[in-house]
Structures are given as structure tokens and as C-alpha cells.
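If you scroll down you'll find the structure; I have some questions about it.
For subunit A:
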Amino acid sequence: MKKFLAAAAVSALCSTGALAEVKVGMITTLSGGGAGLGIDVRDGFMLAIAQSGRDDIEVVIEDDQRKPDIAVQLSDKMIQSERVDVMTGIIWSNLAMAVVPAAVNQNVIYLSPNAGPSPLAGKGCHQNYFNVAWQNDNLHEAAGAYANGTGYKNSFILAPNYPAGVDALTGYKRFFEGDLAGEIYTELGQTDYAAEIAQIRASDADSVFFFLPGGMGISFLKQYADSGIDLPVVGPAFSFDQGILQAVGDAALGVVNTSQWNKDIDNPTNAAFVESFQAEYGRLPSLYASQGFDTANLFLSALDKADPSDADAFREALRAAEFESTRGDFSFGPNHHPVQTIYAREVIKEGDVFTNKILGVALENHSDAYAAECKM
Partner candidate 1 sequence: MRLNEKYFNALMIAGLLALPLWAVVADQPFTITLVTRAVILALAAVGLNIILGIGGMVSFGHAVFFGIGGYAMGILAYHAQTYTALDLGPFSTDGTKSMPVIWLVAMILSGLVAFFIGLLSLRTSGVYFIMITLAFGQMFFYFAISWAQYGGEDGLSIYVRNDFPGLNTLAPIQFYGICFTLLCVVLFLFARLQASPFGLALNAARQTPTRVETVGLNPMRLKLLAFVLSGAITGLAGALFADLNRFVSPTMFSWQLSGELIVLIIIGGVGRLMGPVIGACVFVALEHFLGELTDFWHVYLGVVLLCIVLFGRGGLIGLLTGKEGVHV
Partner candidate 2 sequence: MSDPVLSTLNLNKSFGALKATDDVSIDLKSGEIHAIIGPNGAGKSTLIQQICGGLQPDSGRVLLNGQDVSGQSTQARARAGMGRTFQISQLCMEDTVLENAVLGVMGAEHLAWRFWRPALKRPSLRDRAEAALERVGLSDDRDTRCANLSHGQRRQLEVAVALTLSPKAFVMDEPMAGLGAEGSKRLTGFLDGLRQEAPILLVEHDMDAVFALADRISVLVYGKVIATGTADEIRTNREVRDAYLGDEA
């Protein structure tokens, strides 16, 4: 168990040595494949806690190894032994589905810094569940909207054969008004896309949309760039994020992707965040880091107004979402999922570093397709 007493340096200055009064449980992925995302969320979150200067917050951090059963047990531990007030941290939808429903039913507030599976936005929504990132479909919907705006008429779309992949293609199709030149479900964890790329080449598509998180996206983009096909590619931010962009290299240059955040979003909070994150950790912040940072700030804003022991008041304070988000305007819809603007951004090279710049707005003040199903 790694206990981080918030802002240790600050509390050293103040000689009060106050006892931790609020306990946050963070379950995230810190080892094995996919650890990069969890580390970013954790670092973003802890940065905000440190900047708050509060010494009455204790954050208990545990590694779920990306295994659902481990995550469930850690959640039991957080609730039963640590008796945390608030939980956060989970990266993956399948782990969120394993942990969140049980946790929120035991009167724990859960703040999602990344995963947003559709059941939790619709029929399975809960007053104790707040999503600070996005509903899973959002970025894909924005990609569909962007494709319309650019005038694409015939898209070839592909995603891995698992629930988030199916949601991705559904999300794209929900907004895309053109035809589909092809629709492929690949194997989860697949590393070679030669067969799919050949099918894209043989089709009469005018654009390609893909959702292939992690290493799958790196492989696809490198192979696609090498295939000589020059159809434009659109995708959600996950394959173009700061952490993995360097591994894709030139193959990603010019690709348009959709995101609710970018480091050049022009507001003081964001500028300060990017600068302080770089200063603290020596790397550019990623989308995930921004989500972790926002999650912590949302939590801190509510903490200023109410005590977690007063559940109703604390929930109300969270729902108000009165904090300075790195994304600019941020508010919650009726299902406690964000209503936010989603941008189209393009991969560029700044010096030696690959990064993104915003092209324009893909969807303005966008909510999600499931809010109506939520009876809270």
C-alpha cells in the first residue's frame, strides 16, 4: 500500500501536522501492459492534490494489474478496510463494470477519470457515479460528425471485437451520414493488420475510421502508412496520445483525431497544468493526465463546499462542477456524464516531439446518447 500524504512539502512547512480527514481510494493500472495510462492518471491526480496545498487528504493507491478480479478485491479493500469516502482511478471499461456498480451501491462516491461504459450512462446510472472524462461513444461520435463536416461519403470502419469496439463503431455510425465501404471487427490484441489493409485497398472508401487502443493502434498506423494507401484516417484520441505518439512516429503525421482536451486549449488552467506537469514529471502531459487532473480538481471543488460525510450535500457540490477544468467549460448532464466540446486535432511535429494541434470543433457541448435512459 502506497500512502501519499498530500502535499507533504506543504504540510512540512505548516507545523500543524493535521491528521488526514478525507480518504480517497485510487485503483488503477500501474504494472504490466497498459500501465502508462494508469501512471498518467495517477500523476495528473496527485499533481492537483499537491497544488491544492491541503494536508487533510489521504490518497490510497493500488495497482489492479488490469485484472478485473484484482480490481474487485482492491475495491473491497478500499471500502471494507480503508473505509474511503471517494474512489477513482480505473482505466478500463471492463474493470469499471466489475467495480463501479457494487461500489456505488455501498454508498461510496466514484469519480471516473477514464472509462465510460454505456450501461453506467444509461439504465445503470447512479447518483454516486460521476464520469469526469467522457462516455465511451463520445469521441467516436465526434469523429463521425467531423467526417460529415469534411465531406466524406464512404467510410471504411474497423475496431476490435469486444464491447468497447462495438460501441466505437456504433458511435461513429450514429453521427456519420455517409455510406460504409466496409465494417470489420478485428481480433482483440491483434498486431498485424495486413489483411484488413488489403481489404481497405480493395474497397472504394474515401476515408478510414478506426478504434484500436494501445499497441493495436501503433501497429495499424505504421502498417497503414507503409501500405501506400493515401485515404484520410480519422480516429479517437486514444491512438494519438502523447504517450504512444512517439512510438508511431511519422506514420501518424497529419492524422485527424478527436479529443475533448489538447495541450493548446487556450485557458489559464490548462496552460498552468501543462507547464507544472512538465516541470514535475519531465514529460508532456497526456489526455489521461488531464483527466486525472480534472478529476482531482472536481473533487477538491466539492470538498471546499461540503464534507463527504454529508453525502447529499457532497453529491450536490460535485454535480455543480464548479472547478476550473483544463478543457474550459465543463458541466454534468442529468446522468452525471460530461457535457463538453469535443475537438478535432491533427498530429504535428514540434521539433523532435510528435504532438497534436487543434483544428476545430467537432461537436459543441455534446452530451451522450444514453442520458435519456437514465432514471436517477
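With respect to how the candidates were assembled, all candidates are chains of the complex that A comes from, given by their letters.
To be clear about the criterion, a residue touches a chain if its C-beta (ideal position, glycine included) is under 8 Å from a C-beta of that chain, and two chains touch if they have at least 3 such contacts; residues count from 1.
Everything quoted here is computed from the prediction, not taken from an experiment.
Please name the candidate from 1 or 2 that touches subunit A in this complex.
It is 1 that touches subunit A.
For subunit A, which residues are in contact with candidate 1 within the complex?
Listed in rising order, the residues are 1-2, 30-32, 35, 62-63, 67-69, 72-73, 76-77, 80-81, 93-94, 97-98, 101-102, 105, 117, 161-164, 166, 187-188.
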